[in-house]
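Here the structure comes first, spelled out in structure tokens, and everything after it is commentary.
Note that this complex is displayed minus one protein chain, with the remaining chains in position.
Chain nomenclature is as follows: A, B and C, assigned in order of appearance, with residue numbering initiated at 1 for each chain independently.
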Amino acid sequence: MGLIDSLSQIYETLNTDSGFWNPLVWIGAFVIIFLIAYILRGYGNKAYKKNTEQTKVFLSGNPEFDDKEKMHVKAKNLYWGFNETLKGVYKILDRLHTDNASDFILWFVVILGIFFIILGVL
Amino acid sequence: MSSGMSKIVKTMTGVTFPLMLIFGLYVILHGHLTPGGGFQGGAIVASACAMVLIAYGSVWTMKKVKEKHLSILESLGAIGFIGVAGLGFLFGVNYFFNNFLLKQDVIPLFNNVGTGASNINTAGVIPLMNIAVGLKVIAGLFAIVLVMAYATHKLKGGEK
Amino acid sequence: MFEDLLTHAPALIVAIPLLGAFLTPLVGKINDKLRNIFAIIIVALNSFIILLLSYNILAHESVKLAPDLVKNGVQTYIFGAQSANYPVARIIFEVDGLNAYMIILGAILPLAAIIYSWSFMKDETGQDKYYTLMLLLTAGMLGMMMTGDLFNFFVFLEITSIASAALIAYRTNNKFSVQAAFKYIVISTIGALFFLFAIAILYGQYNALNMAVLANSIQYGLLEKIAFVLFVVALAMKAGIAPMHMWLPGAYGRAPASVTLIVMGTTLGSFYGLLRIGFTVYGEHLISGTNLSIALGWMLVGLAILTIFVGVLMALRQNDFKKMIGFAAVAEIGYMLLAFGAALASVYQDTAGAVAFSPEGVTALRGGMFHILNDALDIGLLFLVAGAIYYVSKESSLNKLGGLARNLKYTTIFFVIGMVAVSGLPPLNGFASKLMIYQSTYAINPILAIVAILASILLLAVFVKVFYAAFLGPKLPKFDKVKEVPISMLIGMLILACIIIFIGLFPNLVVENVVQPAVDALQAVLDNTNNYIAAVLGGA
Partner (left out) sequence: MLTFQIPYLAVAGLIIIGLYAVLFKRNLIKMIIGITLIESGVNLFLITLSFREGSVAPIYTADATQGTLMSLPVPQALTLTSIVIGVAVLALMLTLVIHIYRHYGTLDVRKIKEDDN
């Protein structure tokens, strides 16, 4: 028995006790789905006109700025809603991340204490 | 700008520097016989150099000794150490850090191990390694002190 | 033919980068290009020897290159006194399945980093020292992953801390990198000192420093408990487990990208130390199916959940690309800890008194172990991409980036590969290991799996944010002149991407042949004769 025993071992399925995972089968399925989608796409309407309204970016009816910087949604504005909802959590997290070496060591001492207590009891 | 301390300090440094140097080299060479060794002796020599640095000022010393040369010396020391360790592959029982001079008939001079408590050739390659380490420590520690002194000098000297 | 080379391989793997490190400044005096080629040759040679050694240990008996060297899956290399009469006058390097698995990281990461550095570091001063420190860091990392001696482990730990702190502060004109380096050296020194304190306690009790010798004779009294806590917490801080992770994003984020790659290797080396101490040195008492192992397992699971959540939530909030990946790396470490903690909690004692991992526990071990490799590759690739973006734009804040996909074709492809892999989307490697973790933790407690999957989704959201903010969007006028990064950086990324795709496509091949021996080495603690211990005490 070698490292690669037979060719079949290369594409064998990964078994995890209640499930399995074989990327090659998955990719095969994906290729088939892609082909079907491509065929369906072939039935689409080809009669659009270039360089007209039809090919322009649709921004919910808003006009497009010439300044490209203004058009790009910046990273800090992404997930605004998520940040807003979890404001309370982030307030705590930000307060903990003081970025101060003494506090890092303080956490180290705290965790040491917790481990001592738990292992001391057991 | 006249750098350094007073004339008295400079003269006394000139008197004591060679003595400290010799003592440091003694500690390096006798590392396998008496307390001490490459690091300790190297630290003594480096502190002698640091004394010169303080007495004469960092600018003067920087002119005499280039940090570049120190780093080459340091590399040579480290290569010497690993080289001696690596020679163990070639001689005797063949392993890394093999003390190949010890009792293995490679060089007959080094065969008499343990006889004569004050001879240098009684511990195989250990004196060689001590010399290599000593070289590295002298160069490394002095380079650290020198660069730090120079950096603080530049800080005071109006860069900020 | 490889017999001689393999006999000395464990020593050579540390010696070659060390020698290279000290030769580099001398070669650098001659010519800059020559020095770069020299560094690449040294690392490539080292990687070759590492892979040979790993192959020789991991491969099945009949295809080993030098079967005589490996006894029961363990190869030992003795420095100093060859006879066992002087147990303290020698240091032993022991390479078993777990070590052989870990040093594969030491083969891949430095190679990619050094090749990447050629162009990435082209305009910086002091490159001689950069290459010296990189090779020193590589040597330290590999030594950490192979040594069988606790004090030697401490020495290598310190070598890596010093070298990596110096490298994190490499761009000294940036005040943030100097600060990050200072914080890193403070926490790693204190961690290492407490580690040394624990070593001293064990030495005072047992008069031994070798892990196998200690494991053979260790009791579980008060002093050993204290030493254990010090070991675990010190290494956990070095491995970046919440709430002691806070140094990690700063250190990862402020270092040059190629440095981060190897610093990450040392972080995983600390994680390896955690496994070695838990499963080998204290294995007999810890992995026992008693209340102790279950409580400890659940405690680790709790820390893991905290680590995952803090990492992911903070990553979502960051606007600095590299810091964001740093927090994502924290979350990934949480996944490993989750797997190992769950495995520990699943240890049980059957009615006959025999101790065993439950089947889910074994899957968790496999998943966690597999995830170590995957995490290093995925996060490493993302860091290299972040470095490439910094290289072309001199900008690490995502707020100022945009539309780079139009100019950086290949880099974008590499980013997408990294993003898909790290957030556990099929078909790349992250999915395979995370699937194993999900399934095993689901069997142990469904809530754990739900948390893990949720965090994985958030991780995808993190990188989609980067993808949108940095790569998509209209072409910004200030990036008009941006060109694709130089070829050496592309090669560095390509190496990692190819391995990611390979592992992604053939997960079973890797799990069965590479991960399984490492898991077996961990499970050996339950056998009557632990090979790791027997290799030192039995022979010689």
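FYI, a contact is a pair of C-beta atoms (placed from the backbone, for glycine too) under 8 Å apart; a residue touches a chain by one contact, two chains touch by 3 or more.
Keep in mind it's a predicted model, so treat the numbers as computed, not measured.
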| task | Considering the entire complex, write down the shown chains that touch the omitted one. | result | A, B, C
| said: Just to verify: which one of B:F39, B:W60 or B:F91 makes contact with the chain not shown? | reply: B:F39
| remark: Touching the hidden chain, out of C:L5, C:L45, C:V63 or C:V186, is C:V186
| Contact partner of the left-out chain, one of B:L29, B:I126 or B:L141 | B:L141
| task | Could you tell which one of C:A166, C:I379 or C:M419 touches the chain left off the display? | result | C:A166
| request: With the missing chain put back, which residues of chain B would touch it? List them for me. | output: 34-35, 39, 43, 117, 141, 144, 147-148, 151-152, 155, 159-160
| query | Mind pulling the chain C residues that touch the left-out chain? | reply | 88, 151, 155, 158, 161-162, 165-166, 169, 172, 175-176, 178-179, 181-182, 185-186, 189-190, 193, 196-197, 200, 203-204, 207, 209
| said: In the complete complex, the non-displayed chain touches which residues of chain A? | reply: 99-102, 105-106, 109
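Everything below uses one rule, namely that only the chains that are shown with their structure count from here on.
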| message | For chain B versus chain C, what separation do you get between their C-alpha means, in angstrom? | response | 36
| request: Can you check how far apart chain A and chain B are, centre to centre, with Cα atoms defining each centre and the answer in Å? | output: 55
| said: Where in chain B do residues touch two or more of the other chains? | reply: none
| field | Per-residue multi-chain contacts in chain C, two or more chains | value | none
| query | Which part of chain C faces chain A closely enough to touch in the complex? | reply | 55, 59-60, 62-63, 182-183, 186-187, 190-191, 194, 225-226, 228-230, 232-233, 236-237, 243-244, 246-247, 250, 291-292, 295-296, 299, 310, 313-314, 316-317, 319, 359-360, 363, 367, 397-403, 426-427, 431-432, 435-436, 439-440, 442-443, 461, 465-466, 468-470, 473-477, 504-509, 511-513
| query | Where on chain C does chain B make contact in their complex? | reply | 8, 11-12, 15, 18-19, 21-23, 25-26, 29, 77-80, 82
| note | Listed in rising order, the residues of chain A that touch chain C in the complex are 1-4, 9-19, 21-24, 26-27, 68-69, 71-76, 78-79, 82-83, 86, 89-90, 93, 96-99, 101, 103-105, 107-108, 110-112, 115-116, 118-120, 122
